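My questions all concern the structure below.
Excluded from the complex is one protein chain; the other protein chains are retained at their positions.
After this line comes subunit A, so read on.
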Amino acid sequence: MALPANKETAAAPVQGNGSAYDTRSKPLLLPARGFWLLSFVMLCASSIGLWLFSRGFLLTRMVLPDHSSASVLPYSHSSGDVAVSSLTDASASVHGWYPAKFDRTIVFIIDALRIDFAAWSEELDAKLNIKEHPATDGLGGTRHDHRHTSRIMPYHNRLPVLHSLSAKFPEQTMLYRFRADPPTTTLQRLKALTTGQLPTFIDAGSNFAGSAIEEDNWLQAMRRPSMHNCNATDTAKYGKNSNSCGGFKRNLVFLGDDTWMSLFPSELSDTCALESDATHLEPADSLDRSNTRGWTRSRPFPSLNVWDLDTVDDGVLSRLPLFLLPPESEEHTMDDRQADSVRTKRQDWRRLVKQQEMLSHPDIVSTRQNSPSSNNLKSAMASDRVGPLELHREWDVIIAHGLGVDHCGHRFGPDHPTISQKLSQMNKAIEYIVDSIDNSEKSTALFVFGDHGMDLKGDHGGDSPREVDAALWIYSNKKWNTKKGAERAARVMEHASAIIDNLALGSSLDQDIRTSWWLNTHLTDDYSSNPNTPTLKPTRLRSIPQIDFVSTLSLSLGLPIPFNNLGAVIPELFASDGDVQGEWGLLRALRLNAAQVMRYLATYTSKSHTHGFSNDALHAWKDMYDRAETSYRELSDLIGQNSRNRRQPRIEEFEEKVAAEYHAFLRLVLGTLRQMWAQFDPALIFTGLCIIILTVIALVLLHIRSQHLALEEIVSRTWKVCFTSGIAAGIVFRALASVQYINNTMVQMTLTDTSIAGYVIGFMLAFCAQLLCKQDKPNALQTKSLNMCILQMTSPHMLLNGTAYAAAILHSLAFTSNSFTFSEDAIVHYLLQSLLLVVTISGWSVLAASNIPNAKRKEAAKRAVAYALAIIVLNRISLYSTVCREEQLPGGCVPTFYGSPSASITGIPLSIANLAMVWLVPYVILRVLQQSQSHRALVAKLWIGVGLRISMAMAALYWVLDSIDGSLASGEASPKHLAGQTAGAKTDSDWSELRIVLARMALGVALGGGLSAWLASPFCLDVAIADTPQASQPTLTPKRTQSKAKQQQLSSVSAPKQTAVILGYGNAFGAAYLVFVTVVFSVLYVFQQPMGGIMLSILLIKLILCAELFDFLRDALTAEDGTSTSSLVPAQMTVMSLLAYQGYFATGHQFTLVSIQWSTAFVGIREMQLYICGGIVALNTLGAFLLTAICVPLAVLWNESLGLQKLRLAPDMYIAKIAGVGAVYSAYQLIITVGSAVFAAWFRRHLMVWKVFAPRFMFSMPVFMTGLVVSLVAIGFAAMRVLRQGLAVGNAQALVAQKFNLRN
């Protein structure tokens, strides 16, 4: 890199020559227009791509905090006229929403109960040769088609009790296909089954850490304190069932999957302990039931061990008899026959439990209480106030959630015989539950359902038909589904589907929203493979969306429908209620439901301006609701007119019509919202990804072209074609968007989006094509013969760059697995070390090569190897600092960032270690500068020698004080101690004032001192008159001493004995730029916690070493003939990018929201200021990426001497070269972004998408933007400024002349 000897300058007088150079170099302005234009294009293209992708991918929904109240009906009173209000509202505030249909309810969830597990097939039964059931099929026609054979799976017909009961009591049972919304994971399903909401990506408003449900749900409603008491008149007025009217807390029993506990920690907290503590209350008074109202019994069991098929089920089944069967202590009150039957039943239950040791748990084995009342047997479930008898008699709702079937699917798959055992066990359990219900005098409902299905392999989470089609079976000991009611309900639903099909919006809704029936195709094994020739005739089944369960359960329990619910009531459950508060039961239920949904929509749209509902949808909802309300008013008029004969068929028909309109409204809302909230937009995702990938290609091509073409030339060649093709593609896309088929795939994409996307895609395609196609100047690939190419493939350059490409691809492929995404820190380290190992090996191979006689190359190779090894060791040191993701903790990850695993405030030793950096960083920088003698310049001496040290020292001191404060605050005795010492309560405020001053001064020194010093004179140049021994010997002619490193000497004519030496000539540009980097570094250093400060310092050292390493490597790998066509830029940029990622992890971050160091927001400021605090946190979080992006131009500028001929002859080409480096760096960041985006979209229905893939993608956007923007700005401002100044300084002669003029 030494300047080529300039013969002319050696002899000619300095003054004259210098001025000549001045005139030549001054007017040479660096052309920056092309650079900025291209930067703008790339920035726009990538941000539009990311924006489109995020719109299609990151579905958001606001969580409303409102709750439905039992005493407030959802009708809007303003719209209703007097007649309506007189009809309905008179008793509303007293009687709640809907009188409870059942006294008690059992919700029995069999996880992953697919519809074909529950559905009965006569035909398969004939094959199975099970003869215990009669031949009538209550579900579908009896078809015997023996020509076709179908495989009988181990899960077919394993729940015969459902079928036999349906046949026996058709008015008490019903089987539904229970269609779940994806993602079909248990947690998401439970949320939907309790709140009635659709899952979205970001439930805005919920806290990210906790998983407890904040939205209104029916568990909350049950646990809410009573608004008013029910009195006897209500009971008398509203029939035999209505002894509960929604005004008291329900007694709740929960057994099973512990996911419920994380969702409802407060609602399901066991009240057992609490009651036994309340000894001051009088002992259980059997008459005063209101005192014992509202108890809860929860027995959660671990859900995560999918290999354990039995524990949860056994836990549930062993405890259920405590509630369903009378306790042992009561057996003496019954006659012998009863007692015997109870005993046999208890034995039956006990036989169901697989792990018999489960039965010895104190919950089940009742102990004789040592109380005076001798016969009082008590189990751990019972408490002082709620004894075993109360447990049996008083429960209102039992939620039992068994996981055995699901785990069996995960473990063995649905085709394994184990599943038939599991289902048979469930069959028995249902049988016993039904038996106990039948024996109970209270009306009891049983809901048996699966929260989701399972796919062919037994897994779930996605949106395939087998995963979403669960089963729901309802049973009650009272008739709730009379023949007439069922017929009326069917008419309502048929009418409603007809209404929806006639609506404009309705045609795009899902099939299962539009019709309420479904052909059970799952029983045929060739599902979806060959629908034309099914082996079994598909049976017709009722089909409901899963969230319909919420409003149905709420109303049938006499509770208000949860505020956010979107489901509709199941018509059959209410159609048989002839007269509820003066109207048909189904009509009242549907009207309540519709009014509640309308209230929710109104609240939602008024709460946020960016609700995202389209105007079409809003209008359609409003129209449909108004239509239904108008019809309702007409109906009430009609009833009012002929009140005597209200059972007229005409009125019934009218009632059905109105109910159908409400039902259609509810279905319409659910269908449109499902598209908006539960459906990703594949069109947006795809176009967004296309644009990002095109941008990556464009960046890479830009790098390749910029080695031979100036940016201005690229712009002038491409812009016309780009603009025209952009406009053309925009028009084409817009036209395509109106094609029906494509239009169907677009959920949220608007026409504007398509035009923009089309324009950008057309533009980028044309740009890439223009860059790809043949240019005037031949490029490397076109001129080279194949042989040369192959030869080049084996060259170290290709090896290095190839490894770099592989590392980039492997890094972006890390998002294929959640485990890899968890341990991205280890993967980045691994890739970085591997890449550096290859660098070392290639350097070593030069060193070991026998056929290279060039000593200079060997020296360079030796240094390159040394630097590479140094970076490897430093990387290992950086790996020491970790902050663990919660997923890494079980794997033995120990967080060391704060000094100790449990602390969140840095210990004092670490912050004192941080003080060492104050010495180390300037020392290393000066040592590096010393190699080119740049360290003796004024800027280096003043800023790096003094200013940087002061700034860093103050920042480090700030953190020392911070950790002292932190450790003092945590110590309990210290406040007293401090107060005694300084005699005042203001001790820590004094400290904090000092800290604020320190932080601000550190910043002031960095920005005021460092930046202004750099702006004033960036170059680390100094001219020394060599008072060397040569000077003292007059006999020696002025000679050019061979510079040891990068040093240029020039003779001075004025004093022949002396030699003017320009110090720092060889690395003039690199050193000048390095000064700028240190200024940025000292700003970032302030905002890093002690360990982060250490690691950021190490990162800076590594980045400088990396610049040196690749410079030497280039020297070492350049062949003797000097023809090195391929550059090492890809390898260098990959190493730098990986260093940035490692720096990010080492400075105490992970790609999770919880690892953001919010405490740094208050460095140097007193009170919260949103933008400043946010900016500081961003500087803290993205510090490593910022620092690395700033260092990008160093890859070109390092060790470039002041007399750079390339720059002087073709400045535009030189700018293009730097811009190309920036393009490669941005391309790396964009590749990682593309990787995270692609796999986030790919795994959009994955179990972990909310926790892993989506946050990673969201983090990759600011990381990429930082990389792109900062590297471009660094090139555009800082590097340009250095180059411009370099050109203005002119030549060595001018410099020397200037110096002499100054001195003389």
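Just so it is clear, a residue touches a chain if its C-beta (ideal position, glycine included) is under 8 Å from a C-beta of that chain, and two chains touch if they have at least 3 such contacts; residues count from 1.
One rule holds for everything that comes next: contacts and distances are computed from a predicted model.
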Response to the item:
Complex minus one chain; that chain's UniProt name from "Mitochondrial inner membrane protease subunit 2", "Coatomer subunit gamma", "PIG-F-domain-containing protein" or "Protein YIF1" is "PIG-F-domain-containing protein"
Worksheet, complete the sentence: From A:498, A:841 or A:1213, the answer for touching the chain not displayed is A:841
Response to the item:
The one residue from A:412, A:604 or A:822 touching the chain left out of view is A:822
Worksheet entry | Positions on subunit A where the hidden chain makes contact | 794, 817-820, 822-823, 826-827, 829-830, 833-834, 837, 840-841, 844-845, 848-850, 872-873, 875-876, 879-880, 887, 891
